[in-house]
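What you see is the complex with one protein chain gone and the rest in place.
Here is chain A:
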Amino acid sequence: MWIKAGLLPLFITYIIGLVLMVMPMPLFLEAWRPDWLSLVIIYWLMALPHRVGMGTVLILGLMTDILMGSIFGIYASALLVMAYAPIRHFQRFRNYSLTQQALVVAVLILVKRVLVYQLEHWLNDAVFHVSYLYPVISSAIAWPWVYLILRKYRRHYGIQ
């Protein structure tokens, strides 16, 4: 029951999301790096809500915490809260146009980043920078492409 068809392709997209998250980039692009992992997670939550759920998000969040060197659970809890809406409303979400989806994604990423900031602020006295919210915009711009590529990918490998 646990190992279903398409587990490996699914796994590969998570790895790609994680890799893109920590890939070194030139400084001027750094602040604009889209939140790849969140985009990948949102897509799979929306496309396969019966399969990708809170457990997956929790594990990916903890891996993010390790990669980012933050305190265990910061990214995990932010991603979990962010994941609630796409799972809850996946049917509505699927029927939106790409532009509408991009707007919703922007709001979701905003929620996630504000949560991460707030937790970091409580635990580590982080100071807010507006540049921390640039990825909200770049993620919304990247969303249609992520969506189309992942949809093609999903159909090609027949993941369901």
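FYI, contacts are C-beta pairs under 8 Å (C-beta built on N, C-alpha and C of every residue); 3 or more make two chains touch, one makes a residue touch a chain; residues count from 1.
The rule is simple: contacts and distances are computed from a predicted model.
For the chain that is left out, the UniProt protein name among "Membrane protein YdbS with pleckstrin-like domain", "Multicomponent Na+:H+ antiporter subunit C", "Cell shape-determining protein MreC" or "Zinc ABC transporter ATP-binding protein ZnuC" is "Cell shape-determining protein MreC".
In the complete complex, the hidden chain is touched by one of A:V22, A:L98 or A:L148, namely A:V22. Contacts to the hidden chain, counted on chain A, fall at residues 15, 18-27, 30-31, 33, 50, 53-55, 57-58, 61-63, 66-74, 76-77, 80-81, 83-84, 87-88, 116-117, 119-120, 123-127, 129, 131-132, 160.
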